[in-house]
Structures are given as C-alpha cells and as structure tokens.
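The structure follows.
The complex is shown incomplete by one protein chain, all other protein chains being positioned as in the whole.
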Amino acid sequence: MKCFIGIDLGSTTTKAVVIDESRSVLGRGITNSRSNYDTAASIAKQEAMVAARFHLFREALAKGGALNGGLEDFIAQLERDFRLEQFLEQLADLEQVCGRNVANARFGDAAKGVAAALVEVFKRLREEAPTLFAPGAKRKSDFFRDIAGSRYLAVSEQVAKDAGLRYDMLLNVFDRSIIEVENRVYADAVKGHLLDALERTFVALPGTRKFAEKIRNPIQSVIDTALEETYVVGTGYGRARLPFSKEHIRSEILCHGLGAHVMYPSTATVLDIGGQDTKAIQVDKHGIVESFQMNDRCAAGCGRYLGYIADEMNMGLHELGPLAMKATKTVRINSTCTVFAGAELRDRLSLGEKREDIMAGLHRAIILRAMSILARSGGIRNEFTFTGGVAKNEAAVKALTGLVRENYGELTLNINPDSIYTGALGGATFAWRAVMEEGKAAEHREAA
Amino acid sequence: MSTKENRVTEIISRCSALFEDLEFGAVKKWKAAAPGRKAIGYMPVYVPHEIVHAAGMLPVGIFGGGDQLEVIQGDAYYQSYICRIPRSTVELGLTGRLDCLDGMLFPSTCDVIRNLSGMWQIMFKNKYVRYVDVPQDYDDAVGGQFYIHEMQQIREDLGKLAGRPVTDEALRASIVVYNAHRKAIRDLYAYRAAKPWQAPTAEVYLLLRAGCVLPPEEHTRLVHDYLAACETQQRPKRDNARVVVTGPFCEQPPLGLIKSIEMSGCYIVDDEFMLAFRWLMDEVEETGDPMQALSKAFLHRSAQSSSKYDARKEDKGRFLLHQVKSRGAEGVVFAAPSFCDPALLERPMLQEILARHKIPYTAFKYAENTGQMAPIREQAGTFADSIKLWSAA
Amino acid sequence: MSEITIGIDIGSGAVKTVLFRGEQWLAKRVERIRRRDPLELARQGFDEVLEEAKLKEKDVSYTATTGEGENVKFATGHFYSMTTHARGGVYLNPEARAVVDIGALNGRAIYIDERGKVLSYKMTSQCASGSGQFLENIARYLGVAVEEIGTLSKTSKNPEKVSSICAVLAETDVINMVSRAIATPDILKGIHISMASRLVKLLKVTGITKGTVLLTGGLALDAGLLAALQEELVNEKISGLTAVSHPDSIHAGAIGAALWGAFRHRKLAELQSRAAA
Partner (left out) sequence: MNTAVKKQVQKEDAMWLQKELINRNYHELATAREHNRKVSATFVPGNLNELLMCFDFARSLPETNALQNGMRKKSGKMIMDAERDGHSEDVCTYVKADLGMMLQGQVGPTGDPLPHPDILLLSYTGCFTFMKWFELVRQKYNCETVMLHVPYQGDGKVSPAMRDYVVKQLKEKVIPSLEKVSGVKFDIDRLRQYMRESVKAEENLVRVLQSAKQRPSPIDGYFGAVYYIGPMFTAFRGMPEATRYYDTLWAEVEQRMREKKGPVTPEGEIAEEKYRLVVEGPPNWTSFRDFWKMFADEGAVVVASTYAKVGGVYDFGFRHDPERPLESLAEYCLGCYTNLNFPQRIDMICRYMDEYQADGLLINSIKSCNSFSAGQLLILREVEKRTGKPAAFIETDLVDPRYFSAANVKNRLESYFQMIKQKRTAGAH
C-alpha cells in the first residue's frame, strides 16, 4: 500500500509519521537523535512503520472478530512483548560490545574483574527486563539508551560495590559501548520479533490461545503486506543533513504550521518547544505561515533545559512534570540558561526551597521565555496549539494555560498527546500533496 | 510602639514597601491628593528634576523592574544581547503600571535608552515623551547655550502640560528644594562612609530608592530621620574590607546582590547607585537666572560617569579616585550590568588608572534579575579575603 | 603535636577531601558526583579520610569547606575557593605564580605571589561551552572515558573548533561533527583549544606575564588540555608562562581549605587563651 512519510529530525529526538492515501495516520515513530542522522531517520521511520503494522493488526483483527472485547488488551500486550523482544536483542548486543571493549580497554589487572562484573550486571539486567515491560510498569524513557543506561548505572553500582571494583570502570565500558549499539538498525529483525512477541502474548493471555489461528492469520497477512515508501519529506533542525534531495525537504516552520493545521484546522497560533529551539508561528486558515519567530543564538528555555534538570535531579524527563505538579508555591527562577540551570537549582535547594516548588519555578521560567517569543511573533490568537516534546509535560502545560489566560484571556488551547509529531505530520502531508495534488513522481528517496 | 531601636526598621520597611511596589501606589496617592496633579517619569542618569518640580509635577524615577517582575512582553522587543532595564521598563509600560505617569523623560545615557525614547513615542502615543540631550561640550557659550535651549524646550512643554508656564520664581524655589535634597544625600553618604556598620548599604539603597517615588521635600526629611535613627543604636562592627562599587549607574543590581557583597566581607563606602540624585555635586546657584544656574552646575560641577564625555585625557578616573581616597576605601568593585556599553567600555580605562595608583579591584557583571549569587559571593569574598588576610602582610 | 584539619572541596563535578596534620598530608579522597548528593559524598569523604588516617572525628581540630560547601553542617568554617586554590597551589608547587582552576561550570585564573597571596583573579561568566561539564558531557556522548580524553586529544592532527558559545548549541555542533565523520580526537582537541583559549584570556586579564602556571581542579590531569594550554601560550606569544600540572592538582582547593583551617584554628585558640587569661 502507498505510504507518505514525514520525518522530523530534531536536535534531541527524531520523529516520523506515516499516512495513507486518505491522509489517515497509520503510525508514528520516535527515537533519540544521535550522531548519525541517517540512522536516526531510519530508526524513526522503522518505528513508524512498526506502529503502522500494529494499526493494521488492530484493523485486521477487528474485522476477524476473534478477540471480541479483548482486542485492545491483546494489542497492548503484543506491543509490550514486541518492545521486550527488541530490548532483549539490543541488550544482548550491548553485552557483546561491552565484552569486546573490556578486552580493548587498558584496565590492566582489573580487566578480569570488570569482565566478571559485566557478566553479572547483564545477567541481572536480563532477569529484570520483563518487569520493565510489564503492564503498568513506569519507564523513565522509551529509548534504549535511556532505559538500559539508567538500569545499568543502578545495577552496576551495586555490583561494583559487592565486587570491590571501581564503579568508574563499569561506567566507562558502558559509555564507550552504547554509541555503537544505538547506531545499529535492527530492521531485518522486526518481523521475527513480531512473531516471537505473538507467542509471548499467547502465554501472557492464555485465554486467547484458543483463537490462535484466527489471530495468527490476519497478523501474518499484515506482516506480508508491503508498505511502500511512496514519498518522503524531511524537516527539522537536521534536515539539511538528511540524504534527501532539496525537493524532499521543507523548513520546520512550514511543517509545524501545516501539521498543527491538519490536527486542528482552526489553529491560528502555534507554539513548538523543541530540544534546542522554541518556535512561535502564526498561520492563516489554510495552514499557511504568516509569520514566525524563533529563539536566538542562546538556547535558554528550550526543552534541553529540562533534560539538564532531570540529569541534575537524577530523574527521568517524564518525572519532572508530575513532581512540579505537587508544588504548593512557585519559586521564582530567573535564569533559563540551560547549563547554569543545575547551579541555580542547587542554589535554591541550599536556601531550603522544596524540590517541587523549584520545579514549578523552572517550568514557569521556560514558559515565560516561550511567551516572549510568542509576543515577538505577534501574540496569541484563537485557536492556540501547543506542540513539541514539552507539550507532554503537564506542569509546562499548566504554566502555559495560566499565563495565556492572564495575558490573552480565554481562548481555545489545543494540546494533543501526539503533538511531538506535529512537524512530521506536516512533512507527511507535504509528501501526500506532492504526489496526490502536484503529481510528483515517487522518485527515489534516499541516495546511498 | 515606636521605640528608638525600631525606628530604623520602621523607616526601612516603609522604603522596602515602596521599592517592592511595582504598581507605584505612592505616585497614585500623591496624584490623588490634589486635583490636576501630574507625574513625569525619568530613567536613571541625570535629567533636570528641578524643571519638573517647578511645573508642580512629581518626578518619578523609573529604574527598571528589578528581580520580582516577570518580563513577558518586554522581552519581545529585545535581543538577548541587550541589557535588562529597557525590557523591564517596557514591561512596566505595557502592563499599565506606568499609566499613572503623564510623561517620560529619557536621559542621554546610551544608544539603548536613546532608542527607547522613540519606541516609547510609538507605543504610548498619548503620553508626553522626550529624549533629553545633554551637551558633551562643556563651554557655556557652546554646549551651555545648546543645553539651555534643550531645557527651555522641556520647560515650555511641561508648562503646556501643566496649563501654566513655569516661572523663574518657581524654578528658583525648586532649586532650593533640590539643594536641600542633595545636601541630605551627601550627609547620608558621608555617614555611611564613616560608619558603614551603622548604615548598611542594603538599607541606604532602599532609602535612596524611596526617593524615586516620594516628593523631594519628603524624601529629604526621611533621609534626616534615618540618619538620626541610626545614631540611636549601636550595631556590631565587622572586620570587613572597605570598597567602592562602580558601574551600576543605570540598571540596578538586585538587592540580594548588594547584600551578597556585604555578606561576603565588604563594606560599601561609596557607589554609583542612584547617581541621578548626586549628579550635581554641590549647590546650584539659588539666585539669578535659574536656567543659567542649572546649566553651569551641569557643565562644571557634575558627577563624572561613563555616559559622559571626558574632555581631557587627564580627567579620566578623577571622580573614582576621589571616591576611593575621600572615603578611605581599600579597593574598587566594578559591578557592571551585562551588555552595558558605557560601563563596560569605561572599565578598562578606569582599571588602568587604579592599577597605576596601586588600588586593588575586582570586576563582575550582573543583571537586574540575576538569580545566582554564588559566583558573586565567591568573587567579592575572595576580594575581601585577599585584602583582609594579606593587607598587613 | 600539630592539629588535625580536614579540607572538603565541593565542586559541581566531584567532591574532594583531604586530611592534614599540620603541613603533613595524611589522606585524600575524590568522588565524582555523577548524579549523587554532594553533601552525602562530603560526609562519606570525611569518614573515609579519617579511617585511612586511623583517626576519630574528635581528633579533628578544624573542618574547612570550600567551593559549594557553604551548607556542610559538620564543617567548622568556609573559605572562598579562589583563596583556597591559591594556597593549595603554592603548597603543591612553590614555584606557581598563577593557578588556573577549571571546574565543571566556571574557570578561574588566579595570579598569586610566592606566599599564595591572591594578587588578582578572573572568573568566567555565563555561557559554559568551554566548561569541564561540557567536555565531560561530550566525552560521554562520544563514549570516551574521562581518563582517556587527554591521550586521545593529543593524537589529533586537525582539531575541529567549536564555534557556538552556548553549550547547548555547541553540543549540536559536536553532534554535527560526528555526523560529518570528524575523528573523535579532533573533536576533543577542538574543545580543548577553545577551553585553553578562554583560560589564556583569563590569565592575561589577571596581568600575569611570567612564571609557572599550575592547573588545579578536576581537569588538571587532562593532558590534552595541558597540551592545548601550552600551545595557546606559545600562539599568544606569552612565552614567560609555563603551564604545569601536579598529580594532586585536583586536591588543591581542599588542601588550601585544610591549611587555612589550621591557620584559623591557631588564631581562634590564641583568642580563646587570651580570653581565658
């Protein structure tokens, strides 16, 4: 089937959206942007394609009617099992690379001990893996680097202590190995993982086993359906580095404007807070950009700021918002300089301020900065759409909602859980237009 | 209850309330006390307050928004490499907090404040706005004549605004009021330099800031009261280094920064805060042609600051050296607002002169909303340490 | 018998602890913070140096903190870090006439005399792309252990300079470099050069023209940085300065704190005995 793909290569994450001929979203994929942009784009695209398969599974299974009532649970379980399969493969890969790197590192006499410790660390990681993907389990992030990294740090600190080894050495091995592992695309493995996951799901949900064939067949046929990459449009911060021709590239401003318009056709003002930039965009009723403003050469107040804070607090990015929501007051934070955020945080803590109150202040500081960029672009008009990774953060949303009301009165505020994909959706829509409206040939997308 | 001991606290908490009131309640109250009263704002650095006063109006010092104002709209007008004060001032204006002002005077400080005068004309079309150019030529016949013209224009404008011309009589009377005010401020500075532990700069600063929103007569009384109250109590004297703080002549540091300098072991014995009140260094002639008198005071007896031209090479740094010597300071702290062209361009010249006179100095930058005091404490603390631990060695 | 003093230097990257008996150095500890609570690490360091020196808490006459240690509850007193680095620098290398301390966030150049008196100093402000924290983040990203940074950097033939001043944007610069297949040593060297250039600038501003410059702080043992600094000094034709490091450079702040602690202890004792008399 024909697929139109938009890829938004951001500074921290890379997003992809796949839409079909009727412009319905088939799937969304996200990964952390890494040093290799091709890889990031491929992985995001692959993730979106996997999501598209799940979308098609759901449709096919619904049609088959075998899972009456239990469809959503089944799909959710299948997805978790698929993630676990993926995780285990990458973990095995990581173990192998780590092993190789211990041999190469100059640890001298300690090398043996480190190698032994690694075996123990990975044994524990493998054992606990299913709990990470159990129903209701909370993960700090969805990316392998983050999940594996945070667990590795925790487990290896314990292992090192028990073995009387230097913790630093274990960290070192991880640091030098992860980059290699995360830059690998496991494209060939997807089908296999899906099928393996299916078997796991039958185990997890034994009640479904009696319909095994009625389930397996439609799934197999979806797996066998070719998803054709009809047209790809790239956008985002790193778009210039995508291996696409100029025809296939649009500025992220246009894509965000269009993406927001597609999600909410009455959008007039769009705010996007990304990793390194904040964009305020004014669009007309056709989704055409009228004006825009971005932050300047200083990345203060961008999403990456929260990343630094999370590191500083030893928390996951997802956990910051909920903590800030517990605040009983808002500590005033004036510096939105990312690098100094940690220093400011420590300053406040040492003055006896509570973590949650400081968090609320930090979120407010980011949003204040965004409010200024919005004011620069001509203010907020109805309807107002908030997109980007930070839009998922409830504390940021709360601060924004309050400030918008104070400064612009009541208006419609659109925030979508999928808003991080806005730029990619715009890109996919441009791809769709190129073929369906402008009759562009589905020329080859990626040069070698 | 008003015992002698808490009179200081009383005065300072009043000043503190005035300082924190970003709604300018004191100005509104003054205006409401009699019908038809008008208030004219001025930004830091010198404008002839006497003319505003003689027109029966209240001169109001607008010294930015400090660290308690959330700047949203103001930031929309300025790039990150422009100092803070214009953006917080724009914020004050756009949020209606300056509606109580009937006009604004923008002194000749630097290009940023100069441009702000034109922006104000566009943003606040119904208000009286004027850029006050001061001569950089100090001859009575050349710069003086131009300056008198400039002041004359303001005098006529304000006369129109007031509905009656500003008479020479009124101007002379205002000169007398301001001479008394300047005298009070000079006394305050002399007192602090003599007993810095009795009049900490955080207090002196708040007291000065009260002068932004109070009529000069009332502020003069307040300064006298404070000085009298200070003498009634003994405060502990600490082993601190005596320093002159130079640089903050326009955008003001947060109060926390002033406290941090003191906490890290420095007594501030002279400074450039609120230089607007001390611009004319001694008494202005109270008889004769008042415009001539004001012009002469400006041309020949006004403070040296980085926003002013030094006609001769040998004039550079004289004022600062005088501050150091006359106040018995042991060192100089250059505290300049980030991106402040006048202060930062002046700094190397002054430092060279201090080095020549073997006066130690340290330097850092701040913004009116600086939140992190640790680097400030570290630098001021090391400076104080090095003076204290080693001065006898 | 000389008094026992402990110096604790809480930086933003690591906590350093030393124990002295008079001028005699008995024990040391360094613990990278890596997302842990610095105050707990300070206590841990305190206990560990005591254990190493086979002493008890009650034997300690003065515990001095420096760096971000103003809130250590069990400390006797606090000294500002440039004061302590100066003193510690001269202790480690009596020839030192300047101390350059590169911490995780700020860099400092301190011009001193032969007694460790601070003559002048300069600290970096704002925007931290040239900071230790930045280098460490990048190294982690590149999969390079902190100890290896220097060795790798020294093999660079074509260092690639980082142009952004904002550390966040500089991160992207580096990510771009990786995607352009710039070799790891060239990236690291590029960062070293930009750091060295900032440090030389700081040094020049302090007014020092000749003598030995001792690197202290967490990055002092980074041979790549030292090399870049020496090259920058040559490039800038400040040939009167020689940059050196010391195996114990990382402890300079803590040493200074311990020594100043002893000084204060004697002073306090003197005052007390005078009061008693």
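Order of writing sets the chain letters: A, B and C. Residues in each chain are counted from 1.
The rule is simple: contacts are C-beta pairs under 8 Å (C-beta built on N, C-alpha and C of every residue); 3 or more make two chains touch, one makes a residue touch a chain.
Quick caveat, the model's predicted, so the values are computed rather than measured.
Visitor: For the full complex, can you list every visible chain touched by the one that's not shown?
Guide: A, B, C
Visitor: Consider the whole complex, including the chain that is not shown, and state which of A:Leu71, A:Leu205 or A:Met294 touches that chain.
Guide: That would be A:Met294, which touches the missing chain.
Visitor: Looking at B:Leu22, B:Met119 or B:Ala303, which makes contact with the chain not pictured?
Guide: B:Met119
Visitor: From the list A:Cys3, A:Val173, A:Ile253 or A:Ala434, which touches the chain that is not on show?
Guide: A:Ile253
Visitor: Since one chain has been left out of the picture, which residues of chain B touch it in the full complex?
Guide: Counting over the whole complex, chain B touches the hidden chain at residues 76-79, 81-82, 86, 106, 108, 110-112, 114-119, 121-123, 130-131, 133, 135-137, 139, 141-143, 145-146, 149-150, 306-307, 309-311, 313, 316, 336, 338-342, 344-349, 351-352, 365.
Visitor: For chain A, which residues reach the chain that was dropped from this view?
Guide: 237, 240, 250-254, 284, 286, 288-294, 296-297, 376, 378
Visitor: Provide the residue numbers of chain C that touch the chain removed from this figure.
Guide: Residues of chain C in touch with the missing chain: 163-165, 169, 176, 197, 200-201, 204-205, 236.
Basically, only the chains that are shown with their structure count from here on.
Visitor: What is the shape of the graph in which nodes denote protein chains and edges denote touching chain pairs (line, ring, star, complete, other)?
Guide: Graph shape, chains as nodes and touching pairs as edges: complete.
Visitor: By the contact definition above, name the pair with the higher C-beta contact count: A-C or A-B.
Guide: A-C
Visitor: Express in whole angstrom the distance between the two chain centres, defined as the mean CA positions of chain B and chain C.
Guide: 40
Visitor: Name the residues of chain A that each touch 2 or more other chains.
Guide: Residues 297-298, 300, 340, 343 of chain A touch two or more partner chains.
Visitor: Which residue numbers or ranges of chain B touch two or more of the other chains?
Guide: In chain B, 374 touch at least two other chains.
Visitor: Along chain A, where are the residues that touch chain C in the complex?
Guide: Touching chain C from chain A are residues 11, 33-37, 105, 153, 168, 171-172, 175-180, 237-238, 241, 276, 297-300, 302, 304-305, 311-312, 314, 337-340, 342-343, 346, 350.
Visitor: Residues of chain B touching chain C in their complex?
Guide: Within the complex, chain B touches chain C at residues 264, 338, 355, 360, 362-365, 374-375, 377-379, 381-382, 385-386, 389-390, 393.
Visitor: Which of the residues in chain B come into contact with chain A in the complex?
Guide: Counting only chain B, the residues touching chain A are 67-68, 70-77, 79-80, 369-374.
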